[in-house]
Structure formats: C-alpha cells, structure tokens
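I have a structure here, written as structure tokens, and I will follow up with some questions on it.
Part of the complex only, each chain left as placed.
Chain lettering (A, B and C) follows the sequence in which the chains are written, and residue indices restart at 1 in each chain.
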C-alpha cells in the first residue's frame, strides 16, 4: 500500500496582493488590508506530502534529507527573507496569494522529483488561513 | 487542478451526552463522565476545508473573509458561550457528540455555499479527540 | 541554585461567571456572554510549576509522578467533566474566573506539598486568555 511522508519547513516573506489590471478602488475592495502598497508579511509554514512505496532495503519512501535539501534549494533559499512580489521571479506576473504560492511550490518540486512519487503542498499563511494544492 | 483552502475558528460551549430513550444506568455505561447532567464543556476548534478552482483574476479559491463571516454567522454566534443541548435548536433532539456537531456544521455551511465548492468539516473536541465530516 | 519543574494536565469543565449579589443587567454588563445561565465550557490547560533543589541521589527536584498523581487527585478528578459552579464545592460561593480557579488549585496543592517547595499555577482558559497565581 502507498505510504505518505511529510516534511515541514518555514520561510518568512513580505508580499502584497493586488491585480495590476484593476484600479485602486477595486483592489482595495477585493484585497482589503492585503493590498497595502508598502507590503506586509508572514511566517509561512510549508508541509510537503510525498506519496510512494516503502523501499524494503531502507524502510524509507524517500530519504527525507533529499526532500529537505530540495525544499531548501527550490523554496527556502529563493523565498525566505524576501519580498515575494519583487524578489521572486514566479510572482512578477502572478498574485502571491497562498493558493498561488502553493501552486508555484508544487510545480517547482514536481519538476525535480521522480514521477513515481505523488506530491501535495500545504501552506499555512497564518494559524487560521491555509491552503492545499492540489486539494 | 482543484485547490483547497482552510479556515480555522474556535468556540467554547457546554454540552452533555445522553440518549433520552435510555435509562440512567445505560447512559452512564455508554457515555461515562460525558453524561454529567450538570454539563461539562470544551474549547472546540473548527477547521472548514473548501475545495474549488483558483480564480485567475484574484488568485483566490474564495475570499476567506467570506468564509470567515459565514462561519461566524452560522457557527460562532449560535454556538459560542452557549450550552449546545439547551441553547442550540439543532441539538434539541440530537446528541451533541463531536460527530453530530461536525455534521450539523457541514449542513449549515453546505446550504449557504455555491455547489461548485466541496466542503469538509474537521472539529477538535480536545487535543486528543477529533472528527471529520464527511470523512 | 533553585530549579523549577513543570507538570501539565488538562480538564474539561462547564462554568458560568456571575455575582449573585448583582442584578441581571449588571451581570450581563460585566460578564457578557460568560454570564449565560445555561453555562458554557472550556478545555482548561493547567501547568504547575514547583521550585526546589535537585536531589543529588535521584537528579530530581521531585518525582513528577508524585506531582502528577497529586494533580489528578486534587484537580482532575474533582474538576474534569464537571460543572465548576454546581459540582465543585470551592466555587459554591466563589466566581469561577480563571484567576479564582488558579487560586483554588494553588491552595489545594500548596496544602499537600512540603514547605521546602515553592509552587506557581498557570491556567489557560483559551489559547488567548490565561492566568498565573501567584503572578
């Protein structure tokens, strides 16, 4: 039977939510405080779920150190202590909502992992608001 | 691909577990301490999962403020600082177990949300006991 | 140097806050939703701090099993799954605020522990509201 392993990591980043095609009034109406042009920020908590078979030689689905290092390379180093809108190329033309951040992380990790693994991304923006991609 | 968003909320309530069709001995045997006729209580933690598509204009599956306000109206205001057995009509003839509370919350929210969304309710009664509906 | 040991325990109880010498309007004004005559409830989290010297033979300040059993006897068994106002004698004439519950727990444990130990009680009523006695 398939087994899932999970790896948790954190990054701290600034962001602003807005749609550049809309005027200020519409952006304020839709995004409220999240549309502050001076940015606000979060301690994001990322949980990567990876599903596969247990290797009978190691007892591992995957060596979590491999997943940890991949998360560090693809997510923590480019996102941590950065401004998602200004410093992260994937969000130059994509609104950095929790949903879109999770989707970007999924695509970055998916392209680096063998196809025998399924993955799913959970991202906590706050203790009360979080997302899962794919859900 | 479908994306899930989650919203967490809390309410503090009293309740008593028992089946009015049974005698006291049977209620005590099945429900133990939870059958105290003077009630006991919990800090319930509710997590609502809502599944849908990411809107390309907003980057949201749903504006979580809409979900927050709906949870407040349908769950927090009628349940919080109340006695579930005495103050909440849905439990007048339904035993307020965590399973039934989750089911009631599901039905209240389900009827208020567009059918394009799927939802699931997780309810923590304590840090050790929790439920999910549908599971 | 003095060393502190801590033991955490939980109990789930119903309560109501009010002053029987006041009329309903005053009680509602002061205690708000907490004055619901049908009661509400909480998952209380108790943390007992005990300060003393490390015994060189055991490496313990106190065997935490002794403190655990004392907490069970003096707090968990009389408070858990009960109505603090109706089922716990100490609150027959004392409003069961978090402050007063902590003070009652302090006095119950203080009288059972050797005077060479100092103790302090922390009590969480919710994740946002908690108290410490003595503070």
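Remarks
Throughout what follows, a contact is a pair of C-beta atoms (placed from the backbone, for glycine too) under 8 Å apart; a residue touches a chain by one contact, two chains touch by 3 or more.
The structure displayed is predicted, hence computed values, not measured ones.
Shown chains number 3; the total number of identical copies in the complete complex of this file is 6.
As a convention for this text, only the chains that are shown with their structure count from here on.
Viewed as a contact network, the protein chains form an open path, each link joining two chains that touch. For the self-contact between chain A and chain B, the two sides draw on mostly distinct residue numbers; the shared fraction is below half.
Centre-to-centre separation of chain A and chain C, using mean CA positions: 41 Å.
Taking each chain's centre as the mean of its C-alpha atoms, chain A lies 28 Å from chain B. Those residues of chain A that touch chain B in the complex are listed here as 17, 19, 30-32, 94-100, 102-103, 127-135.
Considering their complex, residues 10, 12-15, 33-34, 36, 38-43, 80-83, 86-87, 126-127 of chain B touch chain C. Residue ranges on chain B touching chain A, taken from their complex, read 1-9, 49, 51, 54, 57-61, 63-65.
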